[in-house]
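A short worksheet on the structure shown next.
All protein chains but one are shown in place.
Chain IDs A, B, C, D and E follow the sequence of writing; residue 1 opens each chain.
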Amino acid sequence: MRVKVSRKAHFNAAHRLHNSAWNAEKNREVFGKCNNENGHGHNYEVIAHVTGQIDPESGYVMDMKDLKSFMVEEIEDRYDHKNLNLDVPEFASLNPTAENMVVIIWQRLRRRIDPKHELIVTLYETERNYVEYNGDE
Amino acid sequence: MRVKVSRKAHFNAAHRLHNSAWNAEKNREVFGKCNNENGHGHNYEVIAHVTGQIDPESGYVMDMKDLKSFMVEEIEDRYDHKNLNLDVPEFASLNPTAENMVVIIWQRLRRRIDPKHELIVTLYETERNYVEYNGDE
Amino acid sequence: MRVKVSRKAHFNAAHRLHNSAWNAEKNREVFGKCNNENGHGHNYEVIAHVTGQIDPESGYVMDMKDLKSFMVEEIEDRYDHKNLNLDVPEFASLNPTAENMVVIIWQRLRRRIDPKHELIVTLYETERNYVEYNGDE
Amino acid sequence: MRVKVSRKAHFNAAHRLHNSAWNAEKNREVFGKCNNENGHGHNYEVIAHVTGQIDPESGYVMDMKDLKSFMVEEIEDRYDHKNLNLDVPEFASLNPTAENMVVIIWQRLRRRIDPKHELIVTLYETERNYVEYNGDE
Amino acid sequence: MRVKVSRKAHFNAAHRLHNSAWNAEKNREVFGKCNNENGHGHNYEVIAHVTGQIDPESGYVMDMKDLKSFMVEEIEDRYDHKNLNLDVPEFASLNPTAENMVVIIWQRLRRRIDPKHELIVTLYETERNYVEYNGDE
Partner (left out) sequence: MRVKVSRKAHFNAAHRLHNSAWNAEKNREVFGKCNNENGHGHNYEVIAHVTGQIDPESGYVMDMKDLKSFMVEEIEDRYDHKNLNLDVPEFASLNPTAENMVVIIWQRLRRRIDPKHELIVTLYETERNYVEYNGDE
């Protein structure tokens, strides 16, 4: 039986939406108040969804303690209580929109999850705005 | 990278489930207390999910400020603080079940969203009852 | 030990804010879109908070099954899937604002709860708007 | 129009993760504190998602009162306020992991839902851990 | 300025409501399905509310990292993934109703919190049932 198991984590971070190839006016026009020079922030919630066969011995698709550890190491330890633009290498030159963030998070978790399992990642920026990535190009 | 972006809106409306082609007994049998002659109401929550490629310049699939505006114009301005049966033309003769509502909302938003993007709409009637439509016929 | 025990119920109802002693213009000015002639509606949530001594034998302040029954009889059976203005006697001439509703609900529950217990009632009209009454005049 | 309708139920149960074919050390290693001999418990939430054509007369995919009844009979009456390992036959020899539980729940509901409808079941063990099954083998 | 600071924790536990001084019939009559012999369980949420003056240097009423540690040591380490009746000494002979539990938790935390601060504890057994204790006798 193929079951999807999901685990939620969270981190609190500052960010600023900005494209350094654009001038200030264009940045303000596209990103509005999200372009505020000194940044703003969110309580992000991230859900990793892993789909695979139930192991008949353990009754697990995968050990959720492992999934939790991967999410701590790849997400919480790197992003929690950080300024994404200034403190996190992967967003030094990549605009930390929710869309770009969910792809990066998916790529980081993908390396840790058994290749036989499918992976989807959902990222909530607020309760009203969220994004999801399943590896599609 | 194809990402799904989701945005939530809400509206408070009255409605009554009723099929005028049926007699009172049949209506009561099928719709139960939802058939109450003077109506009842809900705090509806609606989520639009739009899937498409991330624009490399903005880092956006689409501008969420635009999606928010479309949802205000097509959903909130039309349904919020209204009686769906009596005040909203599309439900004058169409029974405002959650199922019919989500299809109508999907059709209205579909015209506003870039055709290259996929659209799914989720409508919560209560926290315990909700429906979803992706355009399938 | 005096403990406060709380129990949540919910009902879905239509209502219209209107003062029949005022003209249409004044009603529209004060109540805005809540004055919509054909009504609108909400998923109401109501919480009864009862404070009293823990009974040493049962370990209960009061039997929550009783509190649940009182809330079904006094609130859910009367208001759920109703139009408050048209179907409920207590709001035939009393404007069903959340404030007036919470007082009425408190009065109805007060008669059912042991006089030695304190009672507070909270009523959520939406997740963003709610009211509370403790019997103060 | 093919719409997915979803309905939530809940039950409160005790369980213990344990594989009787393993020794105590192996059980503790794999299941950690979930292997606690006297069990622990959860407020489970379960959502049944049913996808099908909207009936043009009722405006329903299926009568949600029926779906609610099926969920009471197949889930709540069987699992609520029970010890899953000791009180529920299907988990007498099957380890009640969330993964195994969601498959069993899906199988029980599947027999009650019209075969022309698709069924997905989501089971929340906690707000942070949940699983989903759609019948895939 | 006296401010109330609140911190939430959670634990998953099994329990059974039972008074060993009563016979089986009386226990079943009072506690209903909560008396199930093999127990049931909950995802408990507990909130500690501490009221005191803001320290002008730190801007804190108390260090929330300390409050978090106290809650881990006094609540989570003792109750999480346990059977309250069988694994926890304080409930060996005290019926683990939510009312009795919140008093015990308050007493345990009270010894850890600075006496100049007021303490209130809220315990959610489910989203629909919760209790609160402030030390009143």
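Keep this in mind: a contact is a pair of C-beta atoms (placed from the backbone, for glycine too) under 8 Å apart; a residue touches a chain by one contact, two chains touch by 3 or more.
Source: prediction; values computed, not measured.
Peer 1: Out of all the chains shown, which come into contact with the hidden one?
Peer 2: Hidden chain contacts in the full assembly come out as A, C, E.
Peer 1: Would you mind spotting which of A:A14, A:V72 or A:L94 touches the chain that isn't drawn?
Peer 2: Spelled out, the listed residue whose C-beta touches the missing chain is A:A14.
Peer 1: Out of E:A13, E:V61 or E:L84, which is the one that touches the chain we can't see?
Peer 2: Here the residue in touch with the unshown chain is E:V61.
Peer 1: In the complete complex, the non-displayed chain touches which residues of chain E?
Peer 2: Its contact residues with the unshown chain are 1-8, 54, 57-61, 63-65.
Peer 1: Go through chain A and note every residue touching the omitted chain.
Peer 2: On the side of chain A, residues 10, 12-15, 33-34, 36, 38-43, 80-83, 86-87, 126-127 touch the unshown chain.
Peer 1: Which parts of chain C face the unshown chain closely enough to count as touching?
Peer 2: Residue positions of chain C that touch the missing chain: 17, 19, 21-22, 30-32, 94-100, 102-103, 127-133, 136-137.
One rule holds for everything that comes next: only the chains that are shown with their structure count from here on.
Peer 1: Enumerate, in label order, the chains that touch chain A and chain E alike.
Peer 2: D
Peer 1: Chain A and chain D share one sequence, so how far apart are they rotationally when you fit their Cα atoms? Give it in degrees, rounded to a multiple of 5.
Peer 2: To bring chain A onto chain D, one rotates by 120 degrees.
Peer 1: Roughly how far is chain B from chain C, centre to centre by C-alpha average, rounded to an integer in Å?
Peer 2: Computed from C-alpha means, the inter-chain centre distance equals 28 Å.
Peer 1: So the centre of each chain is just the mean of its C-alpha atoms; given that, what is the distance between chain C and chain D in Å?
Peer 2: Using C-alpha averages as centres, the distance is 34 Å.
Peer 1: Hunt down the residues of chain D that sit against at least two other chains at once, touch-wise.
Peer 2: Residues 127 of chain D touch two or more partner chains.
Peer 1: Output every touching chain pair, sorted by label.
Peer 2: All chain pairs meeting the touch criterion are A-B, A-D, B-C, B-D, C-E, D-E.
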